[in-house]
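Attaching a single structure in structure tokens format; questions to follow.
The full complex has more chains than appear here; those shown keep their coordinates.
Per-chain numbering from 1; labels A and B assigned in written order.
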């Protein structure tokens, strides 16, 4: 990235998506969550990782959507896929079969060990807010080779203690995964709108390893619900390049136009 | 053996109060017309099974038809939460409902086990997951060769499954194309299966041999309902009405507005209205 031209202005969300996209490699097979993960994965495909295989849990393998899907099963995903399989096959042969190198997830609530809650705020039996639930995430978290997480920082989202263990990250840290018989790496990367985090090699607690351009330690700390830890040598995330930013913005513009196209108002 | 019936009769003959029913569709091919017909006929005490309960289950829950929901992702796909479902779970409105919550992997495997005639599904899952603690229907078996402990869930065997598909042949075979989800499994796992289709063709001669076809003798009833999946979509026929999903977020946010919308758009309508709802979404056939 260093010799590519950095774009002059960009939003924290754009930085988040682009920083997340950079973690993906050309030979990755990536199980894509909807929303921010989907944008990051497709930016990677359209920039440095044209060979990446993107898989959505609707059964679409090797998709190359021209616009971002609104749902996990938009027609665009099937139209551009190498093949589309049944959902049981997707979860048996492709996820459980160990064919996924990266599972890319978002989170409603996240703790410092990469455990994710998208099920419920409050008690499970007496919910304050009933969220949609786990969907594919519980087994993505345990069966994909490693897990990347992306979410905007907030004290409501990055919490001391999640209300429900939808997807197991590093549990209480250390070798908790191994002790439960989970042999994949679990969360190895967290990209927020402010920073890049990686788990400590021993404790597995997420630690800031890079700040996005213009972001301070204080800003990261005050938008995080647990006492944020920082690496001894903090990097600065390279700013988005022109290519990255154009690619993301074009993708989002195409997406917006496509999703507006079929509004009933316009058709009538 | 599949019988071609008007939708009203297909629903009336195959759904009963207290049934365990699956209206399946994974974002694609959601059987909206069948669900609306069920709402009009006013069934009660249903156990509604679906991996991705979305608008139609939100509507059925909001109308007080559900005793229990078995599911793995209760969201408005790509938009957010299901507000009628939330109101039932959080506030017991219009009445409290039971939930049995799984992961997608568990539900997909449970349908597969149902289709395969097994009492339970065995898979590697739920490790470290909170659902294993709150759902008593998550068990385990031990591999007799390696000693590995695997998750087990009961097979799903709905009394009746409703799906929407692209085509039926005159003899009643059914073709599903594109994102096929768990529809085949949901049909084969069920005691009865009702299929709405976009169109009927003379025969399936010339069809590729490996497509997803449900033979006529695996289907109980077929009803022809063009557009019957709206606001979901039918690969090769019409696009997803994303705007309708966004609108639902507002409609469902308010109890009165929900009721009024249901009255106007479901109770006073029929399956014949679906064709016009997708006319602006039709596209050149690929």
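Here is the rule we use: a residue touches a chain if its C-beta (ideal position, glycine included) is under 8 Å from a C-beta of that chain, and two chains touch if they have at least 3 such contacts.
Quick caveat: nothing in here was measured; it's all calculated off a predicted structure.
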Response to the item:
Expressed with the labels used here, the whole assembly is A x2, B x2
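We adopt the following convention: only the chains that are shown with their structure count from here on.
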Worksheet item: For subunit A and subunit B, what's the span in angstrom between their mean Cα positions?
Response: 28
Practice prompt. Write out the stretch or stretches of subunit A touching subunit B in their complex.
Written response: 34, 57-60, 69-75, 77-79, 84-88, 90-92, 95-96, 119, 124-125, 127-139, 141-143, 164-168, 171, 176-177, 180-182, 259-260, 262-268
Response to the item:
In their shared complex, subunit A is touched by residues of subunit B numbered 26-28, 51-52, 71-75, 77-82, 85-86, 89-90, 101, 103-105, 108-109, 111-112, 123-131, 134, 148-149, 178-182, 184-185, 212, 233, 235, 239-245, 279-281, 286
